[in-house]
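Starting off with a structure, shown below.
The complex is shown incomplete by one protein chain, all other protein chains being positioned as in the whole.
Presenting subunit A:
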Amino acid sequence: MIYVTDGSFEGILTAVFEAYSNKEEPDTITLGSDYQLSLGTEIREIATDAEKSDRVWRGIQSRISEKCLEDLYRAYLSEHHQAGLYIYRYVRLGLKLGRKVEGYLQHPDVQAIHDLSRRVASEVHLFLGLLRFRRLKNGIFYACYEPDSNITQLIAGHFAARLSDQPWIIHDKKRDVLALYNGVEVVFATGLPPIAEEACDEEYEALWKQYFKAIAIESRRNPKLQRSFMPARYWKNLAEKQL
C-alpha cells in the first residue's frame, strides 16, 4: 500500500493518522505525487487534514516529547524519499515506548530518523557560516545557495536577529524558496527573487579573497581536510572559491 501525500509535513502527519485508523501498514508514504509505481501496488490518496494532523502532532508532543517533533520535522526537511515512512514508523514506536524512544538507537527506525535529523541540523549549522551576502546596488543584501535539504526556514531567524538593520533576501536556488527580510520581519515565499542579480560588491569580495589567501599557511596545505569540512559541491556560491 502506497500512501500518496501532497508533500507537506501536515500531509505526512495526516497519513500517520490514516494508517492508524485504517489499521494498515503503508509500504511507502510519498512526499508529493512524484513517486515510482510498481505493478500491483495499491494506492491511497491522502487528503491533508488540519484536524487529523493536529491530533498526531499533539499526540507526539504529549506522549513522546517536543524534541521528538523537532527531530521529525528536520528529518522531513531532508526530503529523503523515505522520510515519510520513517516518520510513520518512528511515531508508531514512540507512542509505544514514550520518550525513551529517542535513545533507542539500536533500532533501525530510530537510527533512520536520528541520521536524517542530524544531517539537516549539521547542514543548518554549516550554512550559518557559509551563506554569502552581496550588497546589490539598491542596498539589499542578497544571498543565494544550494543546500541539500530544504533548510531556508531554519536559517532565516538567525540572520534576522544578527543582521537586523539591513534588508536581505536568502534564495535557495535549487528549490526557488525565498526568505525576505525588510528590516522588521521575515516573509517566506516561493519563486524567483524580485530583484535583478547584478555584478556588484567587487570591492569587498576582492578584500575577502585576499584575506582568504593570506591566512593559509603554505607549508600546511591540506586540500583534503579543507574539502572534508567544506564539501566542494558548495563552492560555487562562495566568493573566496572563485578565481
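One rule holds in what follows: contacts are C-beta pairs under 8 Å (C-beta built on N, C-alpha and C of every residue); 3 or more make two chains touch, one makes a residue touch a chain; residues count from 1.
Operating definition for what follows: contacts and distances are computed from a predicted model.
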item	value
Chain left out of the displayed complex - its UniProt protein name, from "Monooxygenase", "Cytochrome P450", "Permease" or "Putative DNA modification/repair radical SAM protein"	"Putative DNA modification/repair radical SAM protein"
Selected residue (touches chain absent from view) among A:Asn138, A:Asn182, A:Asn222 or A:Gln242	A:Asn222
Contacting the left-out chain in the complete assembly, out of A:Ser33, A:Asn138, A:Gln210 or A:Gln242	A:Gln210
Absent chain, residues of subunit A that touch it	97, 100, 102-106, 108, 111, 125, 128-135, 141, 143, 158-159, 161-166, 201, 204, 206-208, 210-226, 228-230, 238, 240
